[in-house]
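Now for subunit A:
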Amino acid sequence: MALDSKVPKGPIKDKWTDYKNHIDLVNPANKRHIDVIVVGTGLAGGSAAATLAELGYNVKAFAYQDSPRRAHSIAAQGGINAAKNYQGDGDSTYRLFYDTVKGGDYRSREANVYRLAEVSANIIDQCVAQGVPFARDYGGLLDNRSFGGVLVSRTFYAKGQTGQQLLLGAYSAMNRQIARGKIEMFNRHEMLDVVKVDGKARGIITRNLITGEIERHSAHAVVIASGGYGNVYFLSTNAMGSNATAAWKIHKKGAYFANPCYTQIHPTCIPRSGDYQSKLTLMSESLRNDGRIWVPKNMDDVKAIREGRKKPTDLSEEERDYYLERRYPAFGNLVPRDVASRAAKERCDAGYGVNATGEAVYLDFASAIERYGKEQAKIQNIENASEAKIYELGQAIVEAKYGNLFQMYEKIVDENPYKTPMMIYPATHYTMGGVWVDYNLMTTVDGLYCIGEANFSDHGANRLGASALMQGLADGYFVLPYTIGDYLSQDIRTGKIPTDTKEFDEAEKEVKDRIDFFINNKGTKSVDHFHKRLGKVMWDKVGMARNEKGLKEAMAEIKAIREEFWKEVKVPGNADEMNPELEKAGRVADFLELGELFAKDALVREESCGGHFREESVELDGPQKGEAKRNDKDFAFVSAWEYKGEPADAVLHKEELEFNDIELKQRSYK
Partner candidate 1 sequence: MNLTLKIWRQKDSDTKGQMVDYKVTDISEHMSFLEMMDVLNEQLVNAGEEPVAFDHDCREGICGMCSMYINGEAHGPDRGITTCQLHMRMFKDGDTITIEPFRAAAFPVIKDLVVDRTAFERIQQAGGYISVNTSGNTQDANAIPISKHAADEAMDAATCIGCGACVATCKNSSAMLFVGAKVSQYALLPQGQVEAADRVKNMVAQMDLEGFGNCTNTGACEVECPKGISLDNIARMNRELMKANIS
Partner candidate 2 sequence: MGGFFKSSIGRKIAMALSAFFLMFFLIIHLAVNITSLFSEDVFNELSHFMGTNPLVQFALQPVLIFGVVFHFVMGFVLELKNKKANGVAYAKNNGAANSTWMSRNMIYSGLVILAFIVLHFIDFWFPEINTKYIQGDMSGMHDGNFRYFHELQHKFLNPARVAAYVVAFILLALHLLHGFTSAFQSVGATAGRKKTLQTFGKVYSIVIPLGFIIIALYHHLNH
């Protein structure tokens, strides 16, 4: 099947408006007879479910948590971008579009990104109307901050909990529709398969996570909004339950999976402290505005610190290696996420990691505290301020800016970050890759849509800070409700989709067989055992830096782990009760397939772009020597994989990317 992105014709700035003017609409009386299933209730799923219900469709929404409000969008800290230009600093739809495409290292689809930038302003209006308490200035107007190294201040925020507030906004909109009976909410339900009838997505099979009951749900269209697959690494900043099962199941039923190798590794996370570690905690990127990142210059000092003979504060300036400032004098500590992450890995691989695991670097606020302290002393007219006074004044400023993050760090690590530098290390954070969708956000299966982080569409090979929330809400509030209407307009005469058909029988049987297998398999090893092994392979060989040899090994090793998993996995308890181990088993089984495709995709993409760094594809000389080298001539395409059984047999389809409105440039942060 040839990939058709269905991007409308015409100039980029008119495409979306023209599209909306010409699609087929469903009349309100008919919407009452049309059902839509939404799987996942984060920003994308929650906003889509609410909006579709407001329009009059009958929505069935599914979440594995006990409430839609607990989806992992809730954990996003920094903010949400929108081209409002409230600050008058030259922002515009085009500039947001440009920054997003450039930030994505020219691997996203222009038309989608432009539409995203276009609707971004509406999101802020909508959220304020819902009562989202964004930060405001003393004049009562909305405040903005600059985020992720862009040149304008376009990020709206609600303290360090923007994701939470936006999700609660979407959740409140859902609640209103649940109360009206337009959304039927299924909490603690997990989707385990999609049901296709005559090639169209017509329903899903779910498991009630309380009773274990397998249920059939039918609809005229199915929307997957189940988030990213970062947990393929076992350790990530994702929630424990975040999984790829919904996305992977639809992939197995015909939806192509695009660019799995594009993963964002966030540079400022709290390092792993031991083998028992279950997840990693992100510290907002904003810390890099004031923190300086370093490791010791001498290996003796590294050893001394690890053994506790020396403290980081014992080292003089000359004994420290501020490696980002050394390598990237122009951007210093503010280089993009992928660059900062790789640089940390490079130092730690060379043996300079500063904690027991050897995977940590320092993020030091001492110079910021001193700088702010001196500034304050001047402002407050304190002459000849003592060092202690300067420190005190500076600490107050740092506390006002980052107090909650410092407190969080102290709770986890039990060290006072005002007194001793923080330790940080990169961690998997976001997956740009995902289910392939066209301009309508429809997958390669008719009537099957995919929105939010679960799809691949807008961020290319790297996502800008504060853009994930924007994309989730744009898809759910402003894009999908139009595009799905165009599709559903064909279904006004279809009538209710019956669930007592052979398609549902078959899908249900498949699901039940797999559950029975897990329960009855008398293995010897826990699910987590396999998940941790998979994660280690992914992190070591398909992590921040990848090469051909490592990727080939990874594919073989993941396949071996998978085969062992199906022989040796042990799932206690029964199928007809709440059984968290059974839930995990199903998810890890899917990660074990996805991981291999991930490595295969990384192997095929013999260029470095965005979050995907191939050690073979670097600048060989000149001022950029050793930096990532993109190859637009051979790789300006989206890799869309078709399922063929074994992940190694997946078939690659290419969607060529055309750039008509943006000139392709190599990134430089030197």
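Operating definition for what follows: a residue touches a chain if its C-beta (ideal position, glycine included) is under 8 Å from a C-beta of that chain, and two chains touch if they have at least 3 such contacts; residues count from 1.
The candidate set was assembled so that all candidates are chains of the complex that A comes from, given by their letters.
Bear in mind the structure is a predicted one, so any value in this text is a computation, not a measurement.
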{"item": "Subunit A in this complex - touching candidate among 1 or 2", "value": "1"}
{"item": "Subunit A - residues contacting candidate 1, complex", "value": "47, 50-51, 54, 65-67, 69-72, 74-75, 84, 86, 119, 122, 124-131, 133-142, 158-159, 161, 164-165, 168, 171-173, 175-176, 178-179, 185, 187, 210, 237, 239-241, 273-274, 276-279, 281-282, 407-408, 411-412, 414, 477-478, 481, 526, 528, 570, 572-573, 577-578, 580-581"}
